[in-house]
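For this depiction, one protein chain was excluded, whereas all remaining protein chains were kept in their positions.
Chain nomenclature is as follows: A and B, assigned in order of appearance, with residue numbering initiated at 1 for each chain independently.
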Amino acid sequence: MSKNPFEVTKAVDFTDEQIAATWVDLPGGGFANLADPRSPMPRFLVGGKGGGRTHLLRYFSYPLQRLRHKSNLIEGIRRDGYVGIYFRCGGLNSSRFAEKRQDESTWAAIFSYYTEVWLGRLTVDLIADLLTVASLELGSADISSFVKAVVGLFDRDMPLLSNNGNPLLALADTFHSIQKQLDIAINNVALTHHLNVDIGASPGRLVFGIPAAASLHLRELSGLVFAYLLDEFENLTLDQQRYINTLIREKQLPTTFLVGSRLYGLRTQETLSAGEENRQGSEYDLVILEDTYRSGAHHYGKFCSEIVRRRLREAGSDGGHSASLAEYFERPLGSLEERACENTRQKVPSGVPRPWLERLEQQLRTSGFAGDLPVLLARVQFSASPLHEKFAIFLLYRAWADGADLVEASTKNRASVERLLAGAKNVGKLETAYKHYRHDLYAQLLAELKLPQEYYGFNEFVRMSGYLPRNLLVVLKQITRWSLFLAENPFRGEKISLKAQREGVREASTWFLSDAKSLGRVGEGAQLAIRRLASLFREMRFSDKPVEVACSAFATDRQGLSPSATRLLDEAVSHSLILEVPIGRRDKNNRILLHKYQLNPMLGPLFDLSLALRGPANLSAADLNVIFDPGASDSSFSSMRRKVLARMDAPFRIDSTQEGLFE
Amino acid sequence: MDYSLLRREEFAAPRLGELPSWDVFLSAYNKSERVNAVFEAVRADRKEWLIHPEYDFSESELPETGHLHLLNSRDEAEFWHQYTRDAKVEDWPRDLRICIDSTGFMRPHLILFPRMLRDLGFSRLDVLYADPKAYEKGESTPFTKGAVTEIRQVRGFEGAHLPDAGEEDLLVIGAGYDDELIRRVAESKRAARKMEMFGLPSLQPHMYEENRLRAALAEEALGPLPNRSLLFAPANDPFATAQELHYRLEEERVRRRFGNLYLSPLATKAQALGFALYYLCECAGEAASVIFPYAEYYSRETSVGLSRVWLYELELDWFKST
Partner (left out) sequence: MTAEETYDQLIRRLKTLSERLWEGRCQAPDINAWLSNFDGRHCGDISSERLHALHLLASVSYFGLREIRVLLKSMFRDLYRYPIVQQLRRELGGTTDTDKIASCFTEELQATRFVGMGNPAESGTHLLYYFRQENSLPRSLFVHQHELLTSAATDPDADFSSSSLKRIVFIDDFCGSGEQAVRYSRTILRDLKAVSTRRSHPVQFCYLVLFGTSSGLASALHDSAFDVVDAVSELDTTYQTFADDSRVFRRPPDGIDITTSENLATEYGSELWPEWPLGYENGQLLIAFHHNIPDNSLPILWFDEGGTTWAPIFPRHPKID
C-alpha cells in the first residue's frame, strides 16, 4: 500500500469498489437533498473541478447500485426506485461532429441521432445486464415484445442481427452496428468530403422510447425511473447542448436527467425548437455544489474531516491517537507576538536596524521630516515586541496619510501601544485595530525578514481548499510527500513538520493556478488577470498602510466594466480562479447589487495572501478594466497599480502628475 | 507484427552528404538549425518548404530557396488537401521517390501524410528526423506557444468507439517536454486509465531526466500510475515505438480488458510516426483513436544544433486499409 493516503485525488481514479468504500455523505441532510435520481425534475449539478460531482453521479450509477445490492439486485433497485444510466459526454468525442466541410445543421442532426443511438445502446446493455445478473426468469414473450417495441422506435426498418436466438443481445448488436456505421461515415468525411448518413430516429424517440418500452413490457422494471446521469456536460458544444436541453424540455416519464457540469460548462439554455429556452425552476433545477458547501461552512469542515479520516483509515494510518486531525500537524510555537520576536531575533543581528525602521527612516528623511526623525523613530520603537513596533509604525503611517501632526500623533499612539503591550484593557479603538491588523502586520514582518509566509494546520488547509474537497486532498497529498521526503513518519505518530506543510502548500498552490487554466486565449487572458489581481493584492497587503484586512477580495456592481473585462472576470469565476461570494451587498446609495469576488484561497500561498475572507478592496471599474481586459498593456497596469498604491504607501501623495501619463 | 523489419539508417551530422537523393523532398519551415541544415543538405529534384500557419511567419521571414507552399489551414486534412491540390500530387507517378523531413511538421499533420499517400496509391515514403544536441532551455523549453485551443481526434485516425462510462478506456500518452499538452490530453479523457510512454534511450542521455521532470508537472491530471503503466521506446525510432505499443497493448488486452483506446503522441516526431504506424497497422476500424491537443502557435526554434539525422523507410503497403 502506498505510504501516502492521498495519492488518489480524483473520483475517476477510483474503481467502483473504492467509490463505495470512500463514500462520505454530507452532514446535515446529506447529498440526497442535492440530487435525487427519482425526482422527475431534471437537475444540473454544477461546480468547480473537484467538488464531488463525479463521485456523486457515479454513486447513483447502475454499477454502484449493483455493488450495493449484491444479494438481491432487483429488489434493491426497486427499493431505490430508479436505475442510473451513467455516461460521460467526453466519450462522444464531440468535436468530430463539426467542420470537415459540412454545415452546422447537418452536424446538429447527425449528433442528435448519434447520441440517441449511443444512449439507446447503453440502456439496452444495462437492461440486458440487469436481467442476466438478477437471473430473472422473464417470459420470452415479454422480452420479444420489448425488443419489438424498441425496433419500432426507428423511423425506418431496422432488421435485427441474429444472436443465437437471444433477442435482447441481438438488439444490443443491432445498436452496435448502427453506431459503427455512423462512426465510419462521420470519421471518413474529413478525407472524402462525402457524408452519407441516414437519420433513423428523431430526437427523443430512443431516449424516451426505450425506458417506456421497458416499463411497459418488462414487469420487474415497471415503475422504475430511468435516470440518465450525464457527466462532463462541458465537453459538448453549444449546438450539442441544445439537443440535450431539448431532451430535458420534452422529457417523458419514466425518464429523468441529472446533468453534471463544470461551472463554465453550461453554454446555453436554448433548445432545438426555435425561441424556446429552458427556465430554471420550471424545466430544470440547478445546484452549485460549492454554494451548498459554503452555506453550511461548519458542515463542510466536518465533511472534509470525515473524508480525510476515511482515507487515513483505508490506508491503515489513523490509529485513533489523534482526537483531532489538527494534531497531526506541527504548529509554530508561541503567539504571533512571540514568533515575531523570535524571528526578528534570529534574522536581525543585534546592532543592525530592523528593516521596517530603516524603511521608515528613509521615507521620513526624503519627505521633509528629517528634523523630527529622532523623535519619531524613538516613538515607534518597541524593541521588546517587534509586532507592536510594526503596529506603532502602521499608526504613524496612518496619521501621515491623514495629514496629521506626526510628532503629536506618535506621542499619543505610543502611550496607547504601551498600554496594549502591558495587556491593559479598554485601550479602545486601537485595540480593535490591532486585533484586525496583527495578522497582516505579522505577514509583513515575515516578508521583510525574507521568511516564508505561514500556512500551517489542518483548518488552514480546509480554508485553502475553497470549498472544493479535491483541493484539500491535493494539498494533503503534497504535504505528505514532502513529509516522506524529509524522512518523517506522517500520520503515524510523528507530527508533520512546518517545512513539509510549507512546501506542500506551495506546490499545491502552484498546481492550482496551472490546473485552473481554461482552453484558448481566454484561458491565457484569465491567467494574466489573476496574476495581476493577486500581485496587486499582495502589494496592498504589504503596503505601509493597508486599507483592507486580509486583502483578497473585491466588490463591484459590474457597472462600467468593459465587455471584455466582464467576460474574463466571468471566465475566472467559472474556472474557480475567483470565487463569487453569494452574500453580495447593495450599495447604500443607489441599491445596485454588489458582487463580491474572492481570489481562490488555493492561490493565497503563491502570492503570500491571507486565506481569510474579510472586507473587499476598493477597486474602481476603471481599475478592474485594466486588470481584466486582456488588451490592457503591462504599462497601463503598472500605472494603475502605482495609482492605487499611492494611497497606501508613504509619502501618500495622490497626485496625478506622478502617474506617468505618457507611458 | 514485426516492425523491426522496416529500415532505418543513421547519418551523423558530418555525413549528411551521404543521404540518398529523392524526386521530391518536403519540409516544414521553421528557424531551427536542424531543419535548415537538412533542407540544405538534401539532394532532390524538387525541394519544397511547407509553411505552417502555427509558426506565424510573415512574408519577409520566409525562406528564399526552395518552392514555397503557404498553407493556411490548421486542420491537418485541409492542410494536405490544399497541398495535394497545389502540388498536383494526384498526377505524380506512384513510384515517385518522396521524402519528408518530419522535424518541423505539426504532429497531426505529420501522421496524416503517410495515410493520405497510401490512400492515393503510393507505396513508399521516406521520412527524415533530425536529432538536436540539446533543447534551448533544457526542461523548461517552451514548444507550444500560446494556448491549447482544442483537444480532438486527428483526422483519419478516428475510430468507432464503445459507449461505456469511460473507466474501461485506455489512454496512452507519448509524454514529451510539454506538461501542458500532457495535462490537456489527460483531462480530456479524465476517466481513462492512463499509460505514459517515455523516450528511452532519449535523443541525448540527459533528456530522459529532463523529460521526466517536465512530465511530473502534469501528474495530478494523470492520477497515480502504477509501474507497469510506463512504456519506453527510443525517442528517435518509430519502428521500435510501434513495436513497444504492439507488445504492451497486447499484454494489456490479455491482462485487463480495455474498451476504447486513445493514443496521444506528444513527444518527438519520430515517436508520433511510431504511434501512427501502430494505429494504421493495427487499430484502423477499431475502438481506437489518436487524439491531440491543438495549440494556436508553436515555437519556431526550440533546439540547439544538429547531432544526427535518421532516415526511416515507410513501406506504405504494410498499412491495413480502412
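Following the convention adopted for this analysis, contacts are C-beta pairs under 8 Å (C-beta built on N, C-alpha and C of every residue); 3 or more make two chains touch, one makes a residue touch a chain.
Remember, predicted model here, so these are calculated numbers, not experimental data.
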### Visible chains in contact with the missing one
A, B
### Query
Looking at B:37, B:89, B:216 or B:311, which residue reaches the missing chain?
B:216
### Touching residue (missing chain; options B:54, B:237 or B:252)
B:237
### Summary
Per the touch rule stated above, subunit A touches the missing chain via residues 450, 481-482, 485-487, 503, 507
### Residues in subunit B touching the chain absent from view
2, 4-5, 7, 133-134, 137-138, 200-202, 204-206, 208-209, 212-213, 216, 227, 230, 232, 234, 237, 240, 307, 315, 318
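Criterion: only the chains that are shown with their structure count from here on.
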## Note on the structure
Per the C-alpha means, the centres of subunit A and subunit B lie apart by a whole-Å value of 35
### Touch list for subunit B against partner subunit A, complex
75, 77, 116, 119, 146-153, 155-156, 158-161, 163-167, 169, 180, 183-184, 188-191, 217, 220-221, 223-224, 260, 285, 289, 291, 296, 322
### Query
Which bits of subunit A are touching subunit B when the two form their complex?
2, 7-10, 12-13, 15-16, 58, 61, 63, 86-88, 90-91, 93, 95-96, 99-100, 118-119, 121-122, 179-180, 183-184, 186-188, 190-191, 232, 235, 474, 511, 514-515, 519-521, 523-524
